[in-house]
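Excerpt of the complex: some chains, original placement.
Chain nomenclature is as follows: A, B, C and D, assigned in order of appearance, with residue numbering initiated at 1 for each chain independently.
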């Protein structure tokens, strides 16, 4: 049993914004993150499994790349997280929430029990780890 | 005579969009960059000069840091380049154009003849260099 | 339940030196690390928790940044670990020991049960991980 | 109890190739990886232990460096994994298999119970983790 990790990147815009609050209340709660801004996100997806003796692979990485492309990059890259995706109508696009959205998308797309961890970098100095199972 | 470089970072949202064109024409011209998205920009500002023998410095870096903060970070960080700044009403916020805007702001803020080069990274694989003087 | 990590940096000088030993014995035991030298340390602090549904955050990162500034950067940045801090009078400032000192400072400053891991890089090729609880 | 990690690098050539298959079948199974190519591998070796109070060290890093040099770099650096090493006669040199070969070499060379994890990067966007014990 081992783990293999593959990274992908996407560029999105966003603001921390609770539609139930006034503009002033959003500003008070979220400070400058309530203004429209953007990030180069980096996603690292870790799978666990036993390599197939014939191929030496836990999963063919071309297949994993296609899944990341379809489930993550196509949904979030060059998109506005608040306006262009359905995931942040009732929650704020913090890295905590975005990482959980991605984890949920990947659990459904990957073979059962294979997803080990989703790590999402907002920038080099801030990131979130979500496990397949809550800790 | 030598060169010294200091880096700063800012996170902005943007879209490539020419207001004189229709939405369809913008989409045709700029592809997915016509959609709202965002970047962690990295700016590297290079100064040239002779170190002061008393301090060993071309410029006190606390002063340079303040200039970068005031002229660049305060204007562009956690802002939408198209909607929240006056610089892209008539031009598209490509890294080429954004780097030139920053160069013009810094030339006015720095002692004459001191700015050597502005380098602006959109991401690790794409960047623009603008010199104080056109090449 | 998830994990969120934030990085900070500090620049310190140090030498591996046991005051109970002679200079020659320190030299024999620690080699070139017994000479005065320095590092750009990088600290990565990982918290665990459940995001607050109203804010989408495990902890407001402005608060975490202030804690790291006060507890770590203000104590160690632009300081000599042996001479300017009280932590290495009886132990050598190896990355193992420095990471444990930082872990102890952060456990007291953070809400109970929130610190998951302290990672301290001496340079890109060497680092130490200390968990809230011993492994 | 804590963990300490040290990195090393080596440059090898390889191809994904099962000698029991025809050239066409290798090509079908492994795609472009069936062609001779190469990588700058990066290895991160994590040890766990309690620092010795006299030295503040889990293990003297000069000793660890020598072990990595002898067990890994001397075997794989500037070598062809398929032709110049005995490890891939019956298995394909995927990062999964190479990481396990290195784990087995290091377990024998290190004090018992000290190896925590072997991480092997094929490039910045793809890596494998193998623990001392299967997960």
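Observations
Methods note: contacts are C-beta pairs under 8 Å (C-beta built on N, C-alpha and C of every residue); 3 or more make two chains touch, one makes a residue touch a chain.
No experiment lies behind these values; they were computed from the predicted model shown.
For this homomeric complex the structure file specifies 6 copies in total, of which 4 are displayed in place.
Definition applied: only the chains that are shown with their structure count from here on.
Between the contact lists of subunit A and subunit D, the overlap consists of C. Comparing the contact residues of subunit A and subunit C by number shows a mostly separate set, under half of all numbers used being common to the two copies.
Averaged C-alpha coordinates give centres for subunit B and subunit C that are 34 Å from one another.
Rounded to a whole number, the gap between the C-alpha centres of subunit C and subunit D is 29 angstrom. Taken pairwise by the contact criterion, the protein chains fit none of the simple patterns, being neither a path, a ring, a star nor fully connected. Interface of subunit D with subunit A (complex): residues 16, 18, 29-31, 91-97, 99-100, 124-131, 134-135. Of all the residues in subunit B, the ones that touch subunit A in their complex are 9, 11-14, 32-33, 35-40, 77-80, 83-84, 123. Chain contact summary for the complex, subunit C toward subunit A: residues 1-8, 46, 48, 51, 53-58, 61-62.
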